[in-house]
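Before I ask anything, here is the structure I am working with.
Note that one protein chain is taken out, while the other chains of the complex remain in position.
Moving on to chain A:
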Amino acid sequence: MTYLLVCLCGGLGATARFVLNTSIQQTWKRLFPLSTFVINVIATFCAGLAAAAYAQQVVPESTYLLFVTGFLGGFSTFSTAINEMVSLFRNRHFGMATFYLIATIVVPIICVTLGWLVGSTVH
């Protein structure tokens, strides 16, 4: 039962990503893939918050599982980011591809730490 709920939360996360992705792409016409980046930033920040909340026993494990493994797992995406890098490399936008690669490695770590800190201080 928990398994099914987690999967459905993943579907919800994917749908939320589709909505946000399409909304950002309708206004953002530059080369930098902002939509995936923003999605991953939001997801990692929320993951840090949730990890802090779970570590301090604010939320039970089932909620944590539903939100992090289900929703945020479906919301955040590694494969899209990697494929955007590969397509940037293939189209010879080496500078942009390298910048996006470094940003995708560094910024999520900063975001998850920020989320953790925010979650710890709020409690």
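Here, contacts are C-beta pairs under 8 Å (C-beta built on N, C-alpha and C of every residue); 3 or more make two chains touch, one makes a residue touch a chain; residues count from 1.
Definition applied: contacts and distances are computed from a predicted model.
Asker: Under which of the names "Fluoride-specific ion channel FluC", "D-alanyl-lipoteichoic acid acyltransferase DltB, MBOAT superfamily", "Radical SAM domain protein" or "ABC transporter permease" is the non-displayed chain listed in UniProt?
Answerer: Answer from the UniProt record of the missing subunit chain: "Fluoride-specific ion channel FluC".
Asker: Which of these, A:A53, A:L72 or A:M96, touches the one chain of the complex that we don't see?
Answerer: A:L72
Asker: I need the residue numbers on chain A that touch the omitted chain, in ascending order.
Answerer: Within chain A, the residues that touch the unshown chain are 3, 6-15, 17-19, 21-23, 40, 43-44, 46-48, 51, 68-70, 72-83, 85-87, 89-90, 101, 104-105, 108-109, 111-113, 116.
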